[in-house]
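This report refers to the structure that appears directly beneath it.
Removed from the display is one protein chain of the complex; every other protein chain stays in position.
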Amino acid sequence: MSSTFGTLFRVSTFGESHGPAVGVIVDGMPPGLEVKEEAIQFELDRRRPGQSAITTQRKEADAVEILSGVYEGKSLGAPIAMLVRNTDMRSKDYDALKEVFRPGHADYATFAKYGVRDHRGGGRSSGRETVGRVAAGALAKAALATVGVTVVGGTVRVGNTEAHDRDWPQVELNPVRCPDADAAQLMQVLIEKVRDEKDSVGGVIELVARGVPAGWGDPTMDKLDARLAAAMLSIPATKGVEIGGGFAMTALRGSQTNDVFDGERYATNFAGGISGGISNGNEIVVRVAVRPATSIGKPQTMAKQKGGTETVTIEGRHDPCICPRVVPVGEAMMAITLCDAWLHQRAIRGGDR
Amino acid sequence: MSSTFGTLFRVSTFGESHGPAVGVIVDGMPPGLEVKEEAIQFELDRRRPGQSAITTQRKEADAVEILSGVYEGKSLGAPIAMLVRNTDMRSKDYDALKEVFRPGHADYATFAKYGVRDHRGGGRSSGRETVGRVAAGALAKAALATVGVTVVGGTVRVGNTEAHDRDWPQVELNPVRCPDADAAQLMQVLIEKVRDEKDSVGGVIELVARGVPAGWGDPTMDKLDARLAAAMLSIPATKGVEIGGGFAMTALRGSQTNDVFDGERYATNFAGGISGGISNGNEIVVRVAVRPATSIGKPQTMAKQKGGTETVTIEGRHDPCICPRVVPVGEAMMAITLCDAWLHQRAIRGGDR
Amino acid sequence: MSSTFGTLFRVSTFGESHGPAVGVIVDGMPPGLEVKEEAIQFELDRRRPGQSAITTQRKEADAVEILSGVYEGKSLGAPIAMLVRNTDMRSKDYDALKEVFRPGHADYATFAKYGVRDHRGGGRSSGRETVGRVAAGALAKAALATVGVTVVGGTVRVGNTEAHDRDWPQVELNPVRCPDADAAQLMQVLIEKVRDEKDSVGGVIELVARGVPAGWGDPTMDKLDARLAAAMLSIPATKGVEIGGGFAMTALRGSQTNDVFDGERYATNFAGGISGGISNGNEIVVRVAVRPATSIGKPQTMAKQKGGTETVTIEGRHDPCICPRVVPVGEAMMAITLCDAWLHQRAIRGGDR
Partner (left out) sequence: MSSTFGTLFRVSTFGESHGPAVGVIVDGMPPGLEVKEEAIQFELDRRRPGQSAITTQRKEADAVEILSGVYEGKSLGAPIAMLVRNTDMRSKDYDALKEVFRPGHADYATFAKYGVRDHRGGGRSSGRETVGRVAAGALAKAALATVGVTVVGGTVRVGNTEAHDRDWPQVELNPVRCPDADAAQLMQVLIEKVRDEKDSVGGVIELVARGVPAGWGDPTMDKLDARLAAAMLSIPATKGVEIGGGFAMTALRGSQTNDVFDGERYATNFAGGISGGISNGNEIVVRVAVRPATSIGKPQTMAKQKGGTETVTIEGRHDPCICPRVVPVGEAMMAITLCDAWLHQRAIRGGDR
């Protein structure tokens, strides 16, 4: 159990929500690749709080500093450490929570695990830990781009409102990050309503990788499905993941869901681009269930550390729907997972085939 | 990428469907625990082909031999190697498949990955690889039992037929392994119909772990959700996984899905027993989407290795619904995952708390 | 802590000296390579007891069976499991040792670690565990040969008798496996004398890898020196390792030991082929200190499990000097280490450069 994801492209995050900083080490970035601080900052800005009316109003510049592994704009093959200082912490907001365990949060489980905890903002369990993942994901995206692989993502459901289109360029044009402009409007209305009720609502995000050649992944324990599932359910607030046809496919027949392949093209994509754990050349499609954010502004019953319960209202600034901010994290984790699989395939075959 | 799952309780399988044998090494079984060959054989018999009218009729005794790590009936703390010889292989059935890639199967992806493959029965990608997992899972179950943790599982959906009860002792009383006797009958009728059509149908299995204390898991990359998701989607034919409220929860509000805890009991279990990646003391509940088996008896269009397509009917003995046989594999992978998390928590806290 | 060595070329051994079998899984053998059972058996025969008058007279055929990962004589890219049955065990010889801890052996430490032990022949701590390493090493040698890398080894010191020549083909022509024919004779006389005294004597083995291109290894934690040192000191009875100039170099000046390189050739090899943890294109040279075998036929004072001491003479068949049999194990571990480093470099650079 550790804070590291990946074995050849290794991403290790550190930092608590209300500590001095959060950050990441990426160990395994191939050498000689261009590393642009702007590209990293661009992804961090997509994850940043306060970016729109429907995200938390915590203000963090989230300015990244590269500490190592890059020389004259190129990766050295050495660990790339990246640092983001915490600035707008308002730890006082959390004073009332020092001795209680918030429902839905990791407070009680964390205390049971370690016997000690930093109650301010969830400490290590805060969504703020994903800053490091997004920075690392920017590097993974840059590395994958050199072999023609791209990753896109968006919010495809909020509450019961579903996106029908997959018009990916729409994603950065609406605050919900929905690839369907019409659905985006309905989703936004719903999120604003939920926000005004001091509540939160869940949703589903979808991630797609294009250009992945057949052959990445593994047939058994490290199936690409398994690695992607681990990547996704390591993101805070996620409680489900499906590949390709996913749960819907369970109601169908094999004669419907066996994707017919003519050697170049697939007629369907129930497999979500992964057959027997190995990429099959089709688009890789993953959907992730994002639960309603556990931080809400309503009064809630909380267990006290010393026994008994108490009704507490959590001050602080919350996200009514976390999906728009989970999208860049999901993309990052998908890119990281694929980058790791790519390097493994290079080890196995001795080249980029 | 490897054939190993786990870091402290490490399970490494080997073997192809039509090779001499399949098996597993379990490295990390705590020392001094009773190891009963019968308990391992019992689990293997639950996974075995030919066990009922609705599973494949391939006949394998699947008799396990313990090769190491056990002395006078007790684990030594050394690797426990277990071997199952393949016997009823009928490799001839696969001659027609030597030069084609079956739709839905890993054939093409495997060839793209390795440049070489054993076409007989799917080789390493065969469900037969799970023999080793089930044997390892029997050890994990035995180890967990010493700290009061048990794992149960069953088929809770086939096609569109859902189980409503969770009467777990029912599971071994019907061939579908459904915890709802009434639903089991409907499921069986459906599976027989599908079998007679030489087709297959998907379903959902559910796995429940009881007795897991709060504190197992990790807050970030190795969240218990993530580890369980990886475990589940490493099982052949799975394409989705959800924890607790899962996808259904995405349509709800935080005020509904934040499980209220009074310090001893939870009012609800939307978190599926895991908060922020760490067990919270509640039952751990996982559901897995099992796709319709890709092996079907209908004629299908297949890509030829040398280009072009061909219509081929796959001889061989197929499972019309793989769910009943995935249940013991799912239980095994859940037990293995929990055993690993348990040992990690012992390292962190220095004892079984 | 585990029974596995390597991360991309992973070797996992199993088996106790007096259990049913010993063996190994090799996970990560590149696909499409020729795998010859004779080549594996050849290496096992070099390690086998009873091969000459100066090794233990335990008789083991050590016949290897390949259980998986090979199809039509080629590696599939899947785990290759190999099994050797134990046959000539004479466990009775060890009855007197059930309740005592032999000096020099791992008996007491093992019992302290696990609280349980298989006292027969040292169980897992027996030199017999190296059967699996040697089988795995044969695969590593075959894989390395495809990129022009070879590994040789020999005994270069026994007691105070040193080899001066490095005439490697001599190694298989004398029972000491010494690359210096004259020294071999003196060593043999010494070993026979020690054997007749029911004692044992230590020595040094040297291992050389040729053809390793510059660029394998890592600059920090996984320096190639570090990996080789771990590989060597994981072999039973070893207590020291040095690379290139090693300990002797500590008495010299930098102006003497900085190997001058003209871009093609090195004037000297104090670095032993590894600069800053990375292969530099020169021969890789490793020497390993092998202690006198702890199993001797003289009466010895032993601690009793229940307290107090007792004088016991260990029956059984001992090696007066273990060096000749450590040579193939050392070669195997060197080949395994290099194979792992090679695959890592393929991942980093995307090809065999």
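Order of writing sets the chain letters: A, B and C. Residues in each chain are counted from 1.
Keep this in mind: a contact is a pair of C-beta atoms (placed from the backbone, for glycine too) under 8 Å apart; a residue touches a chain by one contact, two chains touch by 3 or more.
What you are looking at is a predicted structure, and each value in this text was computed from that prediction instead of being measured.
In the full complex, subunit B makes contact with the omitted chain through residues 7-8, 30-31, 77-78, 219, 343-344, 346-352. The omitted chain makes contact with subunit C at the following residues, 1-5, 7, 11, 13, 101-110, 112-115, 122, 124-125, 129, 157, 159-160, 194, 199-204, 213-223, 225-234, 236, 238-247, 249-263, 270-272, 274-281, 289-296, 298, 300-301, 303-304, 307-309, 341, 344-345, 348-349. For subunit A, the residues in touch with the chain missing from this view are 2-4, 10, 12-16, 19-23, 25, 27-28, 31-32, 65-69, 71, 74-81, 83, 113-118, 123-124.
Simple rule for what comes next: only the chains that are shown with their structure count from here on.
Of all chains, the one whose CA centroid is most distant from that of subunit A is C.
Over half of the residue numbers found at the subunit A and subunit C interface occur in both copies, marking it as a same-residue contact. Averaging C-alpha coordinates per chain places the centre of subunit A 26 Å away from that of subunit B.
Annotation: 38 Å between the Cα-based centres of subunit B and subunit C.
Centres computed as Cα averages put subunit A at a distance of 45 Å from subunit C.
With touch defined as above, residues shared between interfaces to two or more other chains in subunit C number as follows: 31, 77-78.
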